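Note that one protein chain of the assembly has been removed; the remaining protein chains are unaltered in position.
Take a look at chain A:
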Amino acid sequence: MSGAPTSLAMATLRRALQVKDPVFVPDGTDDTTRLACWMLTAIQPWPEAVREVMDGLLAAHREAQADGAVWRRLRRAAVLLGDDTDVEVQAYGQVAEAAAWPLATGQAGLVEMMQAICQLRARQASTASGWTSEDEQAAHAILGRIADGDGMTRPAREEIPELFTQEDPVLEKRFSLNLTAANAAYGSFRAEVVAWLAGATRIYEYQNDDGDDR
């Protein structure tokens, strides 16, 4: 076992994904920064509206920026994106908000970035499936009415899809398809991160074996 420290951010991410810590980590390896930068580049191409902030975040992580004022400026810029009226820019903004902290301290850095990118991917899958914000509002209005029941009793959770189908079969079908697509996209980014971590671990094991043979 190497004495190379695992950052709090990496340990928290591994715990969240139920991925075991590698047996061997070479000294000087900074997986936390490499993974953060990989996550930010995994969502390229960035829309023009977010490019400047994303470039700034990537540079700050690569350089291990130590100036707190730079991070505060990045956070303010990220929040402006998160408040944008365009839902895709908002989703990128949430990624930026999560990424706008130095990784060396704290535990939320990587896990929060991963969750925000999962949400972004789910949003993009939703848009690609043709689901609109008007559809979302219409579905929530129906689901809200169903959940409220008749004022005396409320339907059981498992009865809700069937009641939704009775009220608007076309919208329910599209709602289900959208949900399936969004959930798959959300899960696929988690799987990509798990694969990245597994790849990093294999590299360490190879390096470790190499060292033992000498």
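Note that in this section a contact is a pair of C-beta atoms (placed from the backbone, for glycine too) under 8 Å apart; a residue touches a chain by one contact, two chains touch by 3 or more; residues count from 1.
We take it that contacts and distances are computed from a predicted model.
Matching "Fe-S cluster assembly ATPase SufC", "ABC transporter ATP-binding protein", "Xylose transport system permease protein XylH" or "Thioredoxin family protein" against the UniProt entry of the left-out chain gives the name "Thioredoxin family protein". Within the full complex, the residue among A:Q115, A:N178 or A:T201 touching the omitted chain is A:Q115. Among the residues A:T6, A:Q65 or A:Q107, only A:Q107 touches the chain that is left out of the figure. Checked against the full complex, the one of A:L17, A:C37, A:L58 or A:V79 touching the unshown chain is A:V79. Mapped onto chain A, the interface with the missing chain covers residues 12, 16, 75, 78-79, 82, 94, 97-98, 100-101, 105-108, 111-112, 115-116.
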